[in-house]
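Remarks on the structure that follows.
The complex appears here without one of its protein chains, the remainder shown in place.
In this document, chain identifiers A, B, C and D correspond to the written order of the chains, with residue numbering beginning at 1 in each.
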Amino acid sequence: SGCGSSSKSSKSASSSSNNPSTVQQIKKRGTIRIAVFGDLPPYGWVNKQGQRVGYDLTLARQIAKDLKVKPKFVQVNANNRVDALNSNKVDLVLANFTVTPQRKQVIDFASPYMKVSVGVVSPKSKPVTKVSQLQNKSLIVTKGTTAENYFTTKQQNVNLLKFDSKTQQFNALKNNRGVALADDNSYLYAWVKNQPKFTVGIKSIGPKQYIAPAVKKGNKSLLNWTNKDIKKLNNNGFFEKDYNSQLKPYFGKEVRPSDIVIK
Amino acid sequence: MSSWQIIQQSLPLFEKGFILTLWLSFIGIIGSIIVGLICSLLKYFRVPVFSQIAAVYVEISRNTPLLVQLFFLYYAFPVFGFKLNAELCGIVGLIFLGGSYMAEGFNGGFDGVSKTQVETGKAIGLSRMQLARYVVFPQGFTLSVPALAANIIFLIKETSIFTVIAIPELTNTALDLIGMYYRSSEYLLVLVIGYAIILIPLSIILTLLEKRVRYGAFGN
Amino acid sequence: MAKQVIKVEHLEKYYQKDHILHDINFSIDQGEVVALLGPSGSGKSTLIRCLNGLEPYQNGTVSFNGDQVVPTEKNWQKLRQKIGMVFQSYDLFPNLTVLDNILLGPVKVQKQSRETAKAAAEKLLDQVGLREYENVYPRQLSGGQKQRIAIVRALALNPELMLFDEVTASLDPEMVRGVLNIISKLAQDSDMTMIVVTHEMNFAQQIADRVLFLEDGKILEQTKGDQFFKQPQTDRAKEFLESMDF
Amino acid sequence: MAKQVIKVEHLEKYYQKDHILHDINFSIDQGEVVALLGPSGSGKSTLIRCLNGLEPYQNGTVSFNGDQVVPTEKNWQKLRQKIGMVFQSYDLFPNLTVLDNILLGPVKVQKQSRETAKAAAEKLLDQVGLREYENVYPRQLSGGQKQRIAIVRALALNPELMLFDEVTASLDPEMVRGVLNIISKLAQDSDMTMIVVTHEMNFAQQIADRVLFLEDGKILEQTKGDQFFKQPQTDRAKEFLESMDF
């Protein structure tokens, strides 16, 4: 109908020449707009000096530097990462974005730079070590995460409590609003290090997954550029350095760089 | 998948959210009316201490956002061991907010009763209680109906903020689906329709009620 | 000697800093009809509102049937059953029928049985020619009819003193007459003690045993009715009377 | 023969289904003062509001200075500069000073220079004895003063016809006289054509060259002023005159 055709035409228009997020456009503009998290230490967060820091942020700055433009950060929550790209709010997402088949249909992922899988954290006093323990219990997740997706599609008899932000979900867990919390295991490792009363009882469920930068569907120009840049950074050991400076201090002994960084 | 299929698949979830929104609004509104009426009566009868407490409550509640009130109830209070489940938080929050709005509505009605009516009542020897019972309340309730109606609509819309404390009402459902399946246009459309289904008929009913009540009591 | 119904001594009234009534002194005997005249803003309304406690006063005393009123809200509330008052605006309760308007005082305040009160009310309604309207709501009445009902409502309490404050001021000119007629009849036929504030000089002349002439919150003269209209004692009153008819 | 200022033929007015004015016919010559009398609700206000287009009418014609008015809002708006009107309620604009109230028409509508208009306005203010109030806001005036200013405001446009609708009805009795005096003077000293609706019979008698007596939206009689008050032609008018004085 009329509505559908108009959206189609605008879509085709945005993927062609007047896409505002091509490398050329970005260079012309002098800034690259990057979606990041603001409340997820140690990946993307704001320290008490008000600076945006973290593993993703270091990468983001490096990418901007390689592009010879200034970075401009747009803070997002997990459930608006896709729309931030599609509505041209940002050029690139570097917000711990896990590659999934559904997401691939609506946006384009560049080469991955991190490995993760879903983990489950719970209080040490009542640890959850098997998924079966979650049957008909409340499990805390953040909207739009792979954890939510996994439990919604694969474990339908778990009650999910869905939050908008990481702050909210971790607070909810501390207040015992659910028996456990599911999210990417890499955050959970970092979080439990500071929360001695909690443990990552299930270290990994579901398939091993990858974190990658994302661009708007059809933005070949930026996608290709990013792939090249990631390859270059991989070769010169950037990710290990990034790991050592941003992540290592937050992780316990149970995590090794090779669990996270892709070699 | 076509838009229509997307929408169809989501309908069961939206239906759950819809019912929850209705249910929470209903409890919240009833609670708000009760709290509001109590505050208003405390003020009208100038009950010492309690009327002052009510006044302070009204000001705090009216001048802070529901979202912050909910954050407080949901995230901050448990730090000190006071924990309510999400739905209860939502309802308590909504009543906390709505109580003051309703109180103001009733106050407006009672204050709106004309001074000559009150004096006439006094002149025939009515006591304060009798004055309230036969003159101020019957006329004041009628006068407050428009404000109460506006508050009811307002409170229903405020339930959309419950999304921040993970209550799967309408808005939360839509945002969640968007986060998983990325079809924001379709889901937001369903969401808007969901609110319209509740609010359009309700606002028509309330307008009719207003007209009727006004005519019933003040046709002069 | 006739019984003194009301006596006012050294009454002073302020609104915040404004001195509205200055050293008011007068008394009224049973059955006497007093017209309270004076230019707009002179304090007539304020004075009669002080007489049934609707306005607090800051100094002086009001005595009713020889007993000085201790001016608490409770005392006034009791006294108001004995003091009927009718205001300028038709002040019926819009949420009650005519009959319920009238019965509210007798039944709820004086605790008469509804039957007795109703019988009395219907007699009064007959007198003002509005018996058939007893079950309608005030909005269905004309201004003049409303005002007659308001008078009935005050009379239904069987008051010892009636206060009328410009009861015809907001009526259409053609309606005025009916209402004034009722008050005249009341003044002449019954033994009711009354204070009447009015701007209708012919009417005042017809009913008043005595005139209190007020200006700027002071009683300028207290004169017998006939005499006031023929030969006012003060120049101000003379001037006032002249201005009142074109 | 004097010039005919206004002529009304077969005027009919409805409010929805209610037939308010029935076949109204009359004309007024320059300099004539017509009193429009009749009981409340008879249609007096409605009639004079039709004469300057504030109310639309459904049938019949109004002619002004011999030209039939084509009743569009634009035409009326132009005509209203020639037809002054003063209402019952003191209708000064509370947001403007007295002077600005008066100058609004001459300056904004007639595009006179402010100086000329101001000089004229001050002359008029002198005539009503309110020159010193030109810079105050209406709320600081008494009702009688406000109404006099309203008259000045209408006169400031130099109208050929003045319409007065019960201009003293909401005034305090003592204020009435001053306002009526000004209208009388205007009627007698100037050559102004006027239609005056009033309930003050003495006043009407004094100024009216002719009386139109309206009842139920029909003109029951059109009689010379003196004659109407001494010997009205219809019983209804006689009855009306009797009811008007107590």
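The rule is simple: a contact is a pair of C-beta atoms (placed from the backbone, for glycine too) under 8 Å apart; a residue touches a chain by one contact, two chains touch by 3 or more.
Just so it is clear, contacts and distances are computed from a predicted model.
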item: Protein that the absent chain corresponds to, by UniProt name, given "Cytochrome c oxidase subunit 2", "Acyl-CoA dehydrogenase", "Amino acid ABC transporter permease protein" or "Toluene 4-monooxygenase protein D"; value: "Amino acid ABC transporter permease protein"
item: Where the missing chain makes contact, among the chains that are shown; value: A, B, D
item: Option from D:Leu96, D:Ala120, D:Met201 or D:Leu241 whose C-beta touches the chain left out; value: D:Leu96
item: Identified contact with the non-displayed chain, of B:Phe14, B:Tyr44 or B:Tyr75; value: B:Tyr75
item: Sole residue of B:Leu22, B:Ile38, B:Leu84 or B:Leu199 that reaches the chain not shown, by the stated touch rule; value: B:Leu199
item: Hidden partner chain, touching residue among A:Lys48, A:Lys208 or A:Lys253; value: A:Lys48
item: Chain not shown, touching residues in chain A; value: 6-7, 10, 13-14, 20, 38-41, 45-50, 74-77, 80, 83-84, 86-89, 164-168, 170-171, 174, 194-195
item: Missing-partner contacts on chain D, residue numbers; value: 49, 52, 54, 77-78, 80-81, 83-85, 87-89, 91-96, 104-105, 108-110, 150, 153-154, 157
item: Chain B residues touching the omitted chain (full complex); value: 59-60, 62-69, 71-72, 75-77, 79-80, 111-112, 114-115, 153, 157-158, 160-161, 163-164, 171, 174-175, 184-185, 188, 191-192, 195-196, 199-200, 203
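Keep in mind that, in the parts below, only the chains that are shown with their structure count from here on.
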item: Chain A-chain D separation of Cα centroids, rounded to whole Å; value: 80
item: Residue numbers of chain C (touch at least two other chains); value: none
item: Two or more partner chains touched - positions in chain B; value: none
item: For the chain D and chain C complex, residues of the former touching the latter; value: 39-40, 172-177, 180, 199-200, 202-203, 206, 240, 243-246
item: Residue ranges of chain B in contact with chain A within the complex; value: 3, 74-75, 78-79, 83, 85-86, 163-166, 168, 172, 175-176, 178-182, 184-185
item: Complex interface listing, chain C residues touching chain B; value: 52-54, 73, 77-78, 80-81, 83-85, 87, 89, 91, 93-96, 104-105, 108-110, 137-140, 150, 153-154, 157
